[in-house]
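For this view, one protein chain was removed and the others were kept in their places.
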Amino acid sequence: MIDTPHLVDQYCHGVLRTELGLGTFEAHLGAHLGGAAVLPAAGTTFFDTQAGFAVRRWCPPLLGLEPHCPPARYLARRRELGAAEAGRRLLRASGISAYLVDTGLPGDLTPPAELGAAGAAEAHEIVRLEPLAERVADASDTVEALLAGLAEAVHGAAGAAVAFSSAAGARGGPAALPEPPGPAEVRGAAGRWLAGRATGGPVTDPVLLRHLLWIAVTAGRPLQLHTEDPASLRGFAAATTGLGTDLVLVHRYPYHRAAAHLTGLHPHVYADLGPVLAHTGARAAAVLAEVLERAPFGKLLFSSGARGLPELHVVAASAFRSALGRVLGEWVTEGAWSRTDARRVAAMIAADNARRVYRLA
Amino acid sequence: MIDTPHLVDQYCHGVLRTELGLGTFEAHLGAHLGGAAVLPAAGTTFFDTQAGFAVRRWCPPLLGLEPHCPPARYLARRRELGAAEAGRRLLRASGISAYLVDTGLPGDLTPPAELGAAGAAEAHEIVRLEPLAERVADASDTVEALLAGLAEAVHGAAGAAVAFSSAAGARGGPAALPEPPGPAEVRGAAGRWLAGRATGGPVTDPVLLRHLLWIAVTAGRPLQLHTEDPASLRGFAAATTGLGTDLVLVHRYPYHRAAAHLTGLHPHVYADLGPVLAHTGARAAAVLAEVLERAPFGKLLFSSGARGLPELHVVAASAFRSALGRVLGEWVTEGAWSRTDARRVAAMIAADNARRVYRLA
Partner (left out) sequence: MIDTPHLVDQYCHGVLRTELGLGTFEAHLGAHLGGAAVLPAAGTTFFDTQAGFAVRRWCPPLLGLEPHCPPARYLARRRELGAAEAGRRLLRASGISAYLVDTGLPGDLTPPAELGAAGAAEAHEIVRLEPLAERVADASDTVEALLAGLAEAVHGAAGAAVAFSSAAGARGGPAALPEPPGPAEVRGAAGRWLAGRATGGPVTDPVLLRHLLWIAVTAGRPLQLHTEDPASLRGFAAATTGLGTDLVLVHRYPYHRAAAHLTGLHPHVYADLGPVLAHTGARAAAVLAEVLERAPFGKLLFSSGARGLPELHVVAASAFRSALGRVLGEWVTEGAWSRTDARRVAAMIAADNARRVYRLA
């Protein structure tokens, strides 16, 4: 009744090319904290999560197995096909027709073009600001070179990338001080960073993180902000109103309602809903319904947030399509929404909003 | 099965008298931030929100149209009838028998008596503290005159008003320091305010805002506090326990659960639930059910929070009645509640609690 044939996955990562065993697969079902995969407690497994059960619900049938077959049987079949062929089958069955791929995470993940080819879909790059800054710093001897290089690198990347992203929202970067830092402050922070870092050293100084965000705000591409509590971004949202750059809030469980609410308070603020749905499995419809409470429907964007496993792209897309059909279908049945409106809103969240915000063809 | 024939709308505003086009109507479906209506993003409209869909669900039939007809057709019919006649039809079909009207917002909104006459209902005034203070300041040359005037104005207003209201909770007024400010502190703040303000200048000093709240606490009327996160009001709630003045928490999405929970921790704290329900449309039953988790049922008060459009009074009342009937009806069907209890609780939240708290006839 409510159909969403072509999804734009507005935020994801590439997939691993290597064959996976039970332990390496399981590690991708849990959370990451400070860049490292969290370990399961002794006596427990991350297969016993909504994400694990959702993988076992949606993926085995795509590789010719029964839903909910044991993890070991699924992984044996996956290895039998090979990671590349299994990935192709999974991605092509996901219903995703365009991937926006954040290339800023470590690990040997397929780049956008390879992910697109595997999935027979469009693919575009999202450039993460922090690794970009670290590459510039690796090549800079002086503060002048670093600062000029940062501006040049961001504006240069804006030519090919569809968006920028930053984890600064999760690290309190712009939270305390929403305004751009002053030139002297930036020069001081840049000097301390250059003096103290080894090659590849990460950017963690709040002044530099804020400086990076404000360069990106001037580069004319949407900026994806990974954040825990979106309340911490209110000041930055207010400070960037009317500048012409859209902000997209990413990754916010259990703050998805606050993020959705914030999209109604600022014309340029959008909310991503994939990462929330991908890991809630049987609860995806309930969580999606919460996101739909206060956000204007033109401000919500599907994504998978998938990283490493094509199964996660499949699960997010399947959970989203199933949840959207169920939630909007019930509202139509109750008379709360018209069927025409429901279909229009479904298409907006699945793809049309993303195509407008990222100016995709 | 669960019927709520007569609602007391414990917090709303008046309606506009002018004819409205698509843009002026739409502006009232979105949020307000810092006193100004938020604009929709380019390519989007606030008709594409739960509030917009709820207006199109509930209101067209009251003016002789099909539910979910296009906004332009609805507004054409509204202009054909005239704003006054459309308002009468809408308000009289809302099921609201008493309006408590906060008169402290700017704009040419109908005062309580006019709203009551249009809706064939009782109407009472809620006096907002900040504009009251600003009017006193406009007439005061000295700190002594200002401070005496504030106390006199608040206690004078208590004669006719059913309640006071303040947005200080949303601005951090009493959050950091729950106790009343000392006399010297108040005199200093009053002097700075008088010296620095032009006629009509707003009161924003946290000391003066806290002083205003504490005057109101002594005036013997319930005090409605507009707040974002009710956690910030815990200290003020504790400090005002046992003083004989009730506090009513207003406007708290997505903090409605925390507000409802707080009502169970202090005998004199109540929670309003209208503004949360009015803007969640098809989700009103789900949100109402959350509010009913931890609040003692004697502590919840219906309201519309409507401002400017009589459609918003209708939507809040319709969403509330429909949601309450559905939620309590399911609990009765499951055997979780008795039918007698459900009817009693429905009447409490719809009207009886408000009549007790505000001492209405």
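Note that the chains are named A and B in the order they appear, and that numbering of residues resets to 1 at the start of each chain.
Quick note on the criterion: a contact is a pair of C-beta atoms (placed from the backbone, for glycine too) under 8 Å apart; a residue touches a chain by one contact, two chains touch by 3 or more.
Since this is a predicted model, take the numbers as computed values, not measurements.
Check B:P70, B:P131, B:P178 or B:G298 against the missing chain and you find that the one touching it is B:G298.
The omitted chain makes contact with just one of the residues A:L22, A:L39 or A:A72: A:L39. The chain not shown here is touched by just one of A:D3, A:D48, A:E85 or A:E179, and that residue is A:D48.
Touching residues on chain A toward the chain that is not drawn are 30-31, 33, 38-46, 48-50, 53-54, 56-57, 67-68, 253-254, 279-283, 286-287.
Considering the complete assembly, chain B touches the hidden chain via residues 231, 246, 257-258, 261, 264-268, 289-290, 292-299, 331, 334-338, 340-341, 345, 348, 356.
Here is the rule we use: only the chains that are shown with their structure count from here on.
If you average the Cα atoms of chain A and of chain B, the two centres end up 37 Å apart.
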